[in-house]
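With one protein chain held back, the other chains of the complex are shown just where they sit.
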Amino acid sequence: MTTDFFSNLTVADAAHEYIFHREGMGAVATANGVEATDSIFMFIFWISTVVFVALMGAMVYWTFKYRRRPGTIAQASPSHNTILELAWSIVPLGFFVYMFFEGFHGYISRLVIPPDAIQLQLVGRKWSWSVTYPNGAETPVQQKVGASNVPVFYVPEDKPVMFRMVSADVMHAFWVPDFRTKMDVLPNRYTAYWFKPERLDVSSTGTLEDGTRYRDHFVFCAEYCGDMHSEMAAIIRVVPEAHYLATITKWNDAVDPVELGRRQWAAKCASCHTVDGGANTGPTWKGLFGRGHSFTDGSSYTPEQMSNPEFFANYIRESIVDPGKRVVAGYPNQMPPMGGQLTEAQINGIIEYIKTLK
Amino acid sequence: MASIDNRNANTIGAAAGHGHGGGHHDEGSYLSSRGGLIATIWDWATTIDHKKIGVMYLSAVLMMFFFGGVAALAVRTELLEPVRNPSEGVVTGQWLGSFLGVESTNIAKNNQHYNRVFTLHGAIMVFMVIIPSVPAALGNFFIPILIGAKDVAFPRLNLLSWYIYVTGSIFGVLAILLGGVDTGWTFYTPYSTTTDADQMRVVYMVLAAFILGFSSILTGLNFVVTVHKLRAPGMGWFDMPLFVWAVYATSILQVLATPVIGITLLLLIFERLFRVGIFDPGLGGDPVLFQHFFWFYSHPVVYVMILPGMAIINEIIPVHAHKKIFGYRSMAFASLGIAAVSFLVWGHHMFTSEGELAATVFSALTFLVAVPTAVKVFNWVGTLYKGSISMTPPMVYALMFLFLFTIGGLTGLPLATLSTDMHLHDSYFVVAHFHYVMMGGTIIAFVGGLHHWWPKMFGRMYNNRAAIIFALVQFVGFNVTFFTQFVLGTRGMPRRYASYVDEFQLLHQISTVGSYILAVGFTGSLAVFVHSLLAGKKAPQNPWGGLTLEWHIESPPTTHNFHKEPIVHHGPYDFDTVLPPGWDPEDYPVPNAREQAAAYARAAHSHVGHEKH
Amino acid sequence: MTTVPIHDAASHGTTKKVVTWREYKAAQHFRNKEEEFDGVKLGMWLFLATEVLLFSGLFCAYTIFRLLYPQAFANGSSYLDWRWGGFNTVVLLISSYTMAASIRWVQLQQYARAQANLLFTIGCGGLFVLIKFLFEYTPKWSGWFFFLDPALSHYPDSGQRALGGLFHFVDGYGGKRPGELFSYAFSSDPYEHLWWSVYYSATGIHATHVLIGMGLIFWVYLRVRKGMYGPTHYTGVEMAGLYWHLVDLIWIFLFPLLYLIH
Partner (left out) sequence: MSTINEHGQAVKGDALVIQPVASSFDEGDPHGFGKGHHHGHIIMSATTLRMVLVVLLVFTVATVAAAQFEMWAQSFFDIVLPRWVNVAVALSIATVKSALVLLYFMQLRYDNPINTIVFLFTLFAFALFLGFTVLDLGHRDTIYSYKAGEVTPGGLGLNRRTGERNEAGEVVTETVTGSIVAFARQKYLERLATELGDMELAREEFARREAIFRHSHGADGHGPSVSDNNHSRARTGLTPDLYDAAPAGHGDGHGAAGH
């Protein structure tokens, strides 16, 4: 496919396509700002290529031409040349000034958020992303990327979207390679990230069940944050605006506690707790209801205790609000207190959801 | 050692010394041992001879390079497969666990192994290999000789910094033996202050970096004083070889920047032990403040790493092209300029975390560094023009350096540009960029410098052809490994990832294959050196025809380097007017070669140029 | 095989025999004693540069947090008594003077006076550290006051005593500790623990330097007693002096920053 693609392009476009190639999507999405960033990158790329080829050409040619011959020494040549030296100091400086200003313009346009941007709250935590929509909805949609299920965030096409970001624990960085920009997500401090997704008229990565076309973009965590750093991905799904509005309304409709709990799990717990019995950073939730526990402080709960719904609910609640208090033997005391990030209804939902995992 | 013992130099004069202060002169090579094994070891362990200390640094650095390299291979091997989910039967990474003695089917645990190994690789390579490689190993050996001194200014301090280096390395190894550290070599807070909260190993690793910083400070301090106070008569500032200039600039950086990492790591230790909270947002502290502290040191330290690499190239190119270096003064000032500007640009490591104002200022300043760097590259290539270029192994390495370092330098431009860095920051593009600079620059220059000075250090030649072949293997392996990573980076591969999405797999696999080729290349070079020590031909005094002071003395040098204080009468690169010592005037027709040869003969054991009598 | 022992003048210093200042010869790679002295002094200044930059991190942390949380720093500063700080400043200044004077006495071969000055300097350092720990750190950290502490009379007596009444406990006063250890109940600014983090880090590292300086000066004192320093060779005294003055210099800035401005 790529060969076909290349044959229809000029060299410059082919290089651009190769450098930023995304499987199934060609070089780029056409999101806002991508073109400006790519053009300054390609400008630097071509300047660098010319300089590099010239320098290496001179180096190789002279190395060959002036190779050592017995009985001769180097020919006389000036050991310095002020004009030449000034020239090759000042001319690059001119290019650098241009690069700086281009980069600065692109940077500022990436920072100044359009007033009509849709505002979403984004929280990064070890090791997942969660987004709260303006109406309070959170995404229940998940997709498997690599080994993990990652959340899928819906955004409308061709509308500016802004994330106000904060981290719940260590530093993360929110990077969407297709949008060519990233921003660190700091604990206890807000940062912002905005983008305007492309129009969905170029190509799409798929079609939803109802026939809606969409395009997916990977989100990666780019600031090293621990064990599952590389699993801390998400997907931004660009859909038509009508579909976006309908979807987030649907998500926010009253859902039964089990479904609410499942969504919380998907958004905030799935990176450490499996529901299928698999091993992970934290204990699996499968069969948790009614399973005896022993803790690192030597105490233990019997299966009978854990089968008592009230006792069980209290235990789960305590584990969410104050996870360091009783740590299941064999697991690290690594979970952050989640009390501030979950409503009572959500905690209740999680408890109900766990009960269903037999 | 026995094989290279006891070889007296036969090149110039073995007459009795009459140096300063009537000191006791040992006319034997500095490598000569006296007495048995124990005595020899004791002699080396307590030596204050800068050459022996240099050789000890060299062996330690090479050993650490081996460990760091093995870790790198482990990292690359792990990345052959995109995802390691044991439950899906893709278990490429599990062997990494066994590499660390822990096996697990838990994906988080396996990722943890990966994280520890890349931290190990980074910390070892930065703190224990690249920083001390050129200044502490080759610098210790050659700085005093190049300026005509008997030793560095503070020989015992020099030995102390070697032992501090060893102590630091022991703490580092201790941290590894206790299970490894997964903070990354940058120790970013709050991750570094909260990970493995009950364990001491992160503290040990931080302490190791702190102690190694001390070693670095003391070495730098020593060199600054040495260069100021111990230059031979007649050697003005602008008569110094450019190697000395660049190491001098490096030393200033070491002295001025390293204390800041000292206090940073100290506060980090306080943070872990007492949770003082200065860097911890959990306590109202500021993680970005840590980054400022860290990069105020660690950006200049990038130049602590690359300037010595440039320093070596400054020596190799003129000597092997028999050509006066182009633009001596601009080279010297470029070294100082790079050192000065390097204090102004640390914020470019933080474009995505710092404020907009600082990012803009730092971006503008960052482009300034590119100017002196570009000047240096132009000057090196300019030196080749009308030279008499001999394709010896050091020259091959120098040309490789030019190729790789130019790529490394040019790819710094999109990283200095704000908008493109927003995309490339913390991606494989950055990884490739700094490997081109640090490895393609410093390490390649270091290996090239080793080839350049090996005959002088150990008195043995090596097999030129084999050395060149392995250099080319390294060249190929290096580019295959790291050029692919540029593409990975622009396409969206973040760094420090134990797993990745499928579309990156092909490039990752190419890169991994490249790293194996690279390993073969370095192993080959090691074999060349070992063969040289065991069975190499005896090295002449001046195998390459250099003019700087080290080529005026025996190979290997005697304990006191010079039999009497040298007096410098010509510049370090005056190939068009001065006959290289030990060279036949018939073969080297400089205008006054015959007269000079006669002058050498008169000054039986003098070491530099034509002394007045 | 040649077995000429490798031996040079620089290693003389490590032998048991005391080399008096008259006999002292420069290390062999230096041309003469003056050249060596200049070199050592340059090295010392470079080392002092590293010390200044070590403290620069603390000054930087101070500035940043002061800028960000001025109220916390004003509150925190108000717990410090300028009189202890001022007294300690005077102690260090006088010790700096006696240190400088001792160099002069060594140069003039007045060894008894030089030794007395050196001992006095060490004493001043000791007094500084003692005051710091007894009257400043201890009450704030733990609420235990030394019985001579004039501040003691202003607080309600909880009746608790230790070490035979040498220490009095004031309930609620202690707990002014850095970071996580902070447990002082009556503070009103949410960032006050950061002030204590900066305070203890800065003064603690400074006090460590005072202790190291005292050790250095004692080492120099012993060597003066052995007659190793004199008019033509007093490198050690000079270097210990430079170090001590630097410690003083740091305190000259720490004192107003921590005790006086708010």
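For clarity, chains are labelled A, B and C in written order, and residue numbers in each chain start from 1.
Keep this in mind: a contact is a pair of C-beta atoms (placed from the backbone, for glycine too) under 8 Å apart; a residue touches a chain by one contact, two chains touch by 3 or more.
Since this is a predicted model, take the numbers as computed values, not measurements.
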{"item": "Touched by the hidden chain, restricted to displayed chains", "value": "A, B, C"}
{"item": "Selected residue (touches chain absent from view) among B:Gly69, B:Gly309 or B:Gly571", "value": "B:Gly571"}
{"item": "Contact residue for the chain not shown (choose from B:Arg156, B:His228, B:Lys386 or B:His531)", "value": "B:His228"}
{"item": "Interface with the undisplayed chain - residues on subunit C", "value": "31-32, 34-35, 37-38, 41-42, 45-46, 48-49, 52-53, 56, 59-60, 63-64, 67-68, 70-71, 74-75, 78-79, 81-83, 86, 89-90, 93-94, 96-97, 99-101, 103-104, 107-108, 150-151, 154-160, 170-173, 175, 179-180, 182-193, 231-232, 241-242, 245-246, 248-249, 252-253, 255-257, 260-262"}
{"item": "Hidden partner interface residues of subunit A, rising order", "value": "76, 78-80, 111-113, 164, 166, 168, 187-192, 296-298, 321-322, 324-325, 333, 337, 339-340"}
{"item": "Footprint left on subunit B by the chain that the document does not show", "value": "197-198, 228, 232-234, 236-239, 252, 256-257, 260, 275, 277, 280-286, 288-289, 292-293, 296, 324, 328-329, 332, 343-344, 346-347, 350, 354-358, 361-362, 567-574, 576-577, 589, 591-592, 612"}
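In this text, only the chains that are shown with their structure count from here on.
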{"item": "Chain labels contacting subunit A and also subunit B", "value": "none"}
{"item": "Chain occupying the middle, per Cα centroid", "value": "B"}
{"item": "Subunit B and subunit C: spacing of chain centres that average the CA atoms, whole Å", "value": "36"}
{"item": "Distance between chain centroids, defined by C-alpha means - subunit A, subunit C (Å)", "value": "49"}
{"item": "Contacts with two or more other chains, residues of subunit B listed in rising order", "value": "284"}
{"item": "Numbers and ranges of subunit C residues touching at least 2 other chains", "value": "none"}
{"item": "Touch list for subunit A against partner subunit B, complex", "value": "18-23, 33, 36-37, 40-41, 44-45, 47-48, 51-52, 55-56, 58-59, 62-63, 66-77, 79-81, 84-85, 88-89, 92-93, 96-97, 99-100, 102-108, 110-111, 145-147, 169-171, 173, 175, 177-178, 180-184, 186-189, 218, 220-231, 233, 272, 278-281, 333"}
{"item": "Complex contact set, residues of subunit B against subunit C", "value": "5-6, 8, 20-21, 23-24, 26-28, 32, 34-35, 43, 48-49, 144, 149-157, 217, 220-222, 224-225, 228-230, 255-260, 262-264, 266-267, 270-271, 274-278, 280, 283-286, 289, 292-293, 559-560"}
{"item": "Touching residues on subunit B, where the partner in the complex is subunit A", "value": "82-85, 87-88, 104-109, 111-112, 115, 182, 184, 188, 190-191, 194-195, 197, 281-282, 284, 287-288, 321-330, 351-353, 356, 359-360, 363-364, 367, 370-371, 374-375, 377-379, 381-382, 384-391, 399, 402-403, 406-407, 410-411, 413-414, 416-423, 425-427, 487, 490-492, 494-503, 575-576, 586-590"}
